[in-house]
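The other protein chains are all here in position, but one chain of the complex has been omitted.
Note that the chains are named A and B in the order they appear, and that numbering of residues resets to 1 at the start of each chain.
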Amino acid sequence: MDLFIKFLVAAVLAGTPLLFGTAGEIVSEKVGHLNLGVEGMMSIGACAGFMAGYYSDSFLIALIAAALGGALGALVYGVLTVTFMANQNVTGLTLTIFGIGLSNFIGVYALSFSPNGTLKLPEGITAHMRSIHIPGLSDLPIVGELLFSYNPFVYLGVVLAIALSFYLSRTKTGLNVQAIGENPAAADAAGIRVIRWKYINILLGGAICGIGGAYCSMIINSGVWISNCVGGLGWISVALVIFAGWKPANAIYGSLIFGALRVLKYYVPKSYVNVPVAVYDMLPFLITALVLVVSSMHKSKGVNIPASLGLNYYREER
Amino acid sequence: MSAQISKEPLIRVIKRAERPPRQVTMLRALALVLAIVAGGVFILCLGYNPISIYGTILSGAFRSTMAVQATVKIMIPLLISSLGVTLAFKMKFWNIGAEGQIIAGAILASYFALYHDTWNHWVLVGVMFLAGAIGGGLWGLIPALCKVKWNTNETLFTLMLNYIALYVVDYLRDGPWKDPGSQGFPKIARFSKNAMLDKVLGIQMGWIIALILVVVLYIYLRYTKQGYEISVVGESSPTAKYAVMNVRKIILRTMFLSGAVCGIAGMVQATGSDITLTENVAGGVGFTAIIVAWLAQLNPITIAIVSFLFSVLEKGSSVVQSSFGLSTDCADVLQAIILFFVLGCEFFIRYGFVVRKKGGAS
Partner (left out) sequence: MSQKESMTSAIQCHQITKTFGPVVANDKIDLEVRYGEILALLGENGSGKTTLMNMLSGIYHPDGGSIEIGGKAVTINSPVDAMNLGIGMIHQHFKLVEMFTAMDNIVLGTPEKKLPPKVLRQRVLEICQSVGLEIDPDKRVYEMSVSEKQTVEILKVLYRKAKILILDEPTAVLTPQETQKLFAILRRMRERGCAIIIITHKLQEVLEISDRVTILWKGKSIATVNTKETDRRQLTELMVGRPVVLSIKRPEPKNVATSIQVERLTVNKPDGTVGLKDVSFEIRSGEILGVAGIAGSGQKELCEVIAGLTKAESGSIKFHGEELLGKSPMEIFDLGIHMGFVPEDRLGMGLVASMGMVDNMLLKSYRNGKGPFIDRKPAKELAESLVKKLEIVTPGVETPVRLMSGGNVQKVLLGREIESNPSVLITAYPVRGLDINSSYTVYDLLNEQKEKGVAVMFVGEDLDVLLELSDRILVLCHGHITGLVDAKKMTKEQIGLMMTGSTEQEVIS
């Protein structure tokens, strides 16, 4: 039982960066833009957040820098796909390569100024990133550990996902945004500022991904900079969007499940189930692939995939 | 009626008559120059002299025979897998799975390298070549099958298959193929000399395979019936249907070939350069290949040139690393910047901006 709770806690921690990545990508896909640059935006966010935190020793500044970094990556993507109508797949992929390269590059560059050959976040900021402690609540048995023992990112992610869910499905703006993803020409004719909202959503998505990246660089490696710290989480996030059915609220449990799959190998006792570690590592991807295939097998009108996903829009096209 | 009317936007997009080919070439050249300038500005911001960095990249790739050989060695898998993705992209099949197909080809070829290394050398090389092609081909066939059967999104599916292939290597490394002589350290044994690709002019013979593939692909895409079919399917599936083409068969065949060529890249990398199988056998080449193919407009000859230039950038940046302490990642950054600019310039072939006339009606 104790092990199981530890497992759940680890799953939440492992799933949080996925939650940010997935939520960010959903926001972008809702306006019809499949951004394969999640990994890149997360990398830029990771680097920007870490460096800002390293030099400012402020959690808030780090968070803002990470969001700005991710949004900046998204801006490149947005300009190229929304205004210049470039191919979304290729642009996103290039953004990923760019983002990973840039963040590794800057990491190495910053390391060259470090006296001891490593970059470690200063004490002031790490204090902010520790698990919260709410007197009373956090001390509750089981519940305290399960619900009130995480670092601030976790709560930020959940609140964000719920807020996005509300934004997309309950507000007028959300309705308009969904219309853009379904049929931009119809949205345009109805008087929605298609280009503006595409940019807003793409940038917002990038900012959220950037925060997810900061989680990778600041939390996962306990405040020490390492290259490639996002390490494929961005790609899983892209896949998780399908798993979550384009709903940010679903992304919460989707990322929890995927987080669980990622840490499963540490918690399954070898004496009961002896499966090679590689199989555990493979599981999230295998399951996503299966979800992808199965959901395509019975495709109905009920599926949430935005109808114009991947297609650029030009008003005067005939 | 008090209507609120916005002013005419300062800049708006218009569609124009398509530019003639010469202007298009000029545009792309301009994009390249701008990309290099942008990269230079970035270098400048870091406090280095862009000219000396660019100079080091160029001289670094060519400064000695060894350097040139290393450059070519980098180019081999990149060129072959760029050719591979080109086949799929020509058909507008978004094969982002070159990475996985490279690995799959390498795995199957490695099986023979590890367990049949007593065979006659040339028989073994031939079998490994076929195994690489078949391994990659089958890995490419899976998403194609799902695509024709259920219209499964190939972009995401091929992406997932990359990771699945990667962890298959991990599994083999930790289990069945673990080198017994490695004292517990999980790795796959080095191939025996008999299973190594021969060297030609001091470089593994993969470069010859790559150049042959350039010619073969050029002819295949341009002069064969199957190549013609790929172009038609890529352009419009109603047209393919009109021309009585078996679109499903063409998709399956082409994706098998696309995967097969990438698989060959994996086989060549494993048996020619790494001389073992590691999870880094693809190492991002499958993604860079997409950039190369796109930059080269899916033309095999241009792909050869672009992948060579990219390899110069990779090799040169490793020299930049040793002499300036800047990470080799700057090669990736520069490559991406180049593609960003080229992607942007494509817009101006068919579109343009109009600036609001002064004192225009409003």
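We adopt the following convention: a contact is a pair of C-beta atoms (placed from the backbone, for glycine too) under 8 Å apart; a residue touches a chain by one contact, two chains touch by 3 or more.
All of these numbers come straight from a predicted model, not from anything done at the bench.
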item: Which of A:Ile192, A:Ala214, A:Val241 or A:Leu309 contacts the chain that the document leaves out; value: A:Ile192
item: Selected from B:His121, B:Lys149 or B:Lys241 as touching the chain missing from the view; value: B:Lys241
item: Candidate in contact with the missing chain, chosen from A:Ala127, A:Leu175 or A:Val275; value: A:Leu175
item: For chain A, residues in touch with the removed chain; value: 170-172, 175-176, 178-179, 182-183, 185-193, 301, 307, 315-316, 318
item: Contact footprint on chain B, counting only the chain that is left out; value: 1, 3-9, 12, 14-18, 223-229, 231-232, 235-236, 238-239, 241-244, 350, 360-362
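Please note the rule applied: only the chains that are shown with their structure count from here on.
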item: Averaged-CA centre spacing for the pair chain B and chain A, given as whole angstrom; value: 26
item: Residue ranges of chain A in contact with chain B within the complex; value: 34, 36, 76, 79-80, 83-87, 89-91, 93-98, 100-102, 104-105, 107-109, 112, 232, 235, 238-239, 242, 276-279, 281-282, 285-286, 288-289, 292-293, 296-297, 299, 314, 316-317
item: Footprint of chain A on chain B - complex, ascending; value: 13-15, 46, 94, 96, 146, 150-153, 155-157, 159-161, 163-164, 167-168, 170-171, 173-175, 284, 287-288, 290-291, 294, 325-327, 329-333, 335-337, 339-340, 343-344, 346-347, 351
